[in-house]
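Handing you a structure now.
A single protein chain has been omitted; all remaining protein chains appear in their positions.
As written, the chains take the letters A and B, and residue 1 is the first residue of each chain.
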Amino acid sequence: MNDRVILNHFVSVERLSNIEVMKLIRRGEAFKKGATWQPEKQQYFAANLFFENSTRTHTSFETAERKLGVDVLSFDTSTSSIQKGETLYDTILTLSALGTDVCVIRHSEEAFFQPLIDSKTIKTQIVNGGDGSGQHPSQCLLDLMTIYEEFGTFDSLKVAIVGDIVHSRVAKSNMQMLRRLGAEVYFSGPKEWFSEEYMAFGTYLPIDELVKSVDVMMMLRVQHERHHDGKQVFSKEAYHQTYGLTIERASQMKPSAIIMHPAPVNRDVELASELVEAKQSRIVTQMTNGVYARMAILEAVLTEAIL
Amino acid sequence: MNDRVILNHFVSVERLSNIEVMKLIRRGEAFKKGATWQPEKQQYFAANLFFENSTRTHTSFETAERKLGVDVLSFDTSTSSIQKGETLYDTILTLSALGTDVCVIRHSEEAFFQPLIDSKTIKTQIVNGGDGSGQHPSQCLLDLMTIYEEFGTFDSLKVAIVGDIVHSRVAKSNMQMLRRLGAEVYFSGPKEWFSEEYMAFGTYLPIDELVKSVDVMMMLRVQHERHHDGKQVFSKEAYHQTYGLTIERASQMKPSAIIMHPAPVNRDVELASELVEAKQSRIVTQMTNGVYARMAILEAVLTEAIL
Partner (left out) sequence: MNDRVILNHFVSVERLSNIEVMKLIRRGEAFKKGATWQPEKQQYFAANLFFENSTRTHTSFETAERKLGVDVLSFDTSTSSIQKGETLYDTILTLSALGTDVCVIRHSEEAFFQPLIDSKTIKTQIVNGGDGSGQHPSQCLLDLMTIYEEFGTFDSLKVAIVGDIVHSRVAKSNMQMLRRLGAEVYFSGPKEWFSEEYMAFGTYLPIDELVKSVDVMMMLRVQHERHHDGKQVFSKEAYHQTYGLTIERASQMKPSAIIMHPAPVNRDVELASELVEAKQSRIVTQMTNGVYARMAILEAVLTEAIL
């Protein structure tokens, strides 16, 4: 048990050391192979508060909780007292007072978690399920786990991150962590969605050049719902042909290379529909690994919770 | 255990043989008497996706799942990624990847289940909880179970199906299955809601004639919400007097005859309000039997899921 990471809250993957990240990945792999948690209390309670729409992350966390034997409280953000004007702080204070051990929260406000983890009264562990355009650390961890499971190392792996980087909650974490863990990072997609600051972590290249040489094609969802300026810059067809992973481009990938996507996929926009369930795709694997990565996260914070 | 039906998905009751239907009915009766399931895995996961409003079917399936010891994932269709435009196919692909063993789905699209059961990637079992104006096979099974429990046979039983047949998801299954199992089927209600194709399964008669001779008065809900043409053909009072089971008509039923209704009842429209909880009514019994019939269905598909 002394190879377990002890976390106080899980709000950002960048705050972890490389050793801690690797321990979480390996613990996720162990859960996938059938390891079980030996809890120290008889009963744990989790609440999942998703203030933004989600299928994958919400259900994945809930599955992880149930696999650990944690009781999941139903919490419907649309019928809570938040509708009477109660703040997120007072809601979490309440859940803490009721004995909730961990709250998994997705919220549109960046760094929503800061006042919660700074509070002396709130005792519940906070897990960030996505904060606005900020971070999505559990997605980063499952992406890293999927790459590590595939290649057994990050060292000198070539990973392309392609598409709507600027609106992606996970791309920024992934580029930093991949770099830190020894991979080479490349970018592609519309230049408008690229920022100079990414240059510190990798190199921008045209997709037709990248596709032949990388080990991982990490395609990003075009976040229609976050392009608030109203103008759709590209038609779906044009985006697909210019920046997307078409069937033709995929055919030029190295045989050992894999396709990743955080999903939900805009089929035939960033990725050809047929590729979602193709042999080189690890999209379904990412979803499956998400459950095990989240079990590792939850175990780590719940263990701290009882120390 | 070798008298158990092994099902791959449960989407239509007509696809089952008479022997299979009778096995499910008897297994439902066994569950009612306290039989328990001996699962082969330690933990099973179910998700119930109801895209149309429901109390009875949704809660009945959930109760059945919990009685079997299955973990029920909360899935709120209004806050899922379907709101970001994700398709039903991709949602179920996700749930399958997360390890969900069975998805119970109600959806407005007829035969929504076909692409799901045709998929090679989707591993989860699909149970049809009602598809548009198509079918409602678990309701059919619980109706058959309730009749069989009452009379011990279908042979030569006279069953009247009365009312909004054309909009009923269950009437068409019931008429076919009852006929196949040996019962005599009769119809009544507005001729506008009757179709020539039903003649293959039974005979249309005026309600005042039927009520005196049949063993089962199966009343159907007037589906106000499916009469999309806007014109309400009948006032509630006129419908009740002309086609409904009034207290006076019910008094002419054979002493051994029973009243059935899939509920929710429009009280004093298709059925006099006082009759809902009357001695001859089996409406509450139908709801109770629904839990046990659904346990039989779920056991059958979950057993297949692990073979």
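The definition used in the following text is that a contact is a pair of C-beta atoms (placed from the backbone, for glycine too) under 8 Å apart; a residue touches a chain by one contact, two chains touch by 3 or more.
Only a predicted model underlies this, so the values are computations on that prediction, with no experimental measurement involved.
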Which of A:Ile82, A:Ala111, A:Leu205 or A:Ala278 contacts the chain that the document leaves out: A:Ile82
Selected from A:Asn48, A:Thr63, A:Thr91 or A:Thr246 as touching the chain missing from the view: A:Thr91
Touch with the omitted chain, as defined above, among B:Val72, B:Leu220, B:Met260 or B:Ala300: B:Val72
Sites on chain B contacted by the missing partner chain, in the whole complex: 50, 53-56, 58-60, 62-63, 66-67, 72, 74, 76-78, 224-225, 263-267, 277, 284-285, 287-288, 290-291
Those residues of chain A which, in the complete complex, touch the missing chain: 43, 45, 47, 71, 73-76, 78-86, 90-91, 93-95, 97-100, 120-121
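Keep in mind that, in the parts below, only the chains that are shown with their structure count from here on.
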C-alpha-based rotation, chain A on chain B, 0 to 180 degrees, nearest 5: 120
Chain centre separation in whole Å, for chain B relative to chain A (CA means): 40
